[in-house]
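Excluded from the complex is one protein chain; the other protein chains are retained at their positions.
Now for subunit A:
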């Protein structure tokens, strides 16, 4: 499936703002972004529920609505509420009947872990149970592409593991999977590839490891001199941190509670330089976490939050 320069605006808000994305058959891709980053809008475009204002979206070479009509796509929507007065079994069997080559209903119920309450009515299930039923609905048509919008939002830990097991089993059969999430660990653990979306744009695209590298090699933290003293000393601290930004490898400096956190491309060089200046106090060196990578990516050049992160913030 592919997005080419897709734009979808709602009034002044460009929810999807020029997305180019190519996903090959058999890939498992996570669409990662904060709330309101444009994930759900992108998914609506992909499912043909909405049309792009500019650019194009294709699924297996077809217009999305046609791919859906041909039974190539199964999806689990985020905002769907329970259909009233229908049992789980009835719903899944009905959806199976709309696809050209569905899997056995019992198999889909089993894979989603809902066999136990197949006879229960949907409007009497808990949030987590209803979410698992939606997974069964997405699976049962045995589609080539399965799209899951925030699939684990209402699940407890155990159900979450069971869900990802089932999803990976599905992907192993050569199916393409696209899921959206704002949980970094989930994306890292379950996707071959993470596409980070922010303000309607793709800001990064690659494996979890690559995203970590892209965010800079590591994080160096140290106590600033005189940080425990009063006003005047605070100014000294400010001067210190101004100097820190110029050290080798340092990309950004953040000072909070008398402690400086340096994001650096080359932790070794930074530490050597710090030692040369005699600034090593309570030193800590850590590799960039995926969280750091994510925050760096989604706020680096943004108009609203970007400046706060790269500028100095003396306490």
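As a convention for this text, a residue touches a chain if its C-beta (ideal position, glycine included) is under 8 Å from a C-beta of that chain, and two chains touch if they have at least 3 such contacts; residues count from 1.
Everything that follows uses one rule, which is that contacts and distances are computed from a predicted model.
One chain of this complex is left out of the view, and of "RNA polymerase sigma-70 factor, sigma-E family", "Manganese/zinc/iron transport system permease protein", "ABC transporter" or "Anaerobic DMSO reductase chain A", the protein name its UniProt record gives is "ABC transporter".
Considering the whole complex, the residue from A:6, A:82 or A:211 that touches the absent chain is A:82. Within the full complex, the residue among A:7, A:70 or A:269 touching the omitted chain is A:70.
Residues touching the missing chain, restricted to subunit A, are 47-49, 68-71, 73-75, 77, 79-86, 90-91, 94-95, 97-100, 137, 141 (touch as defined at the top).
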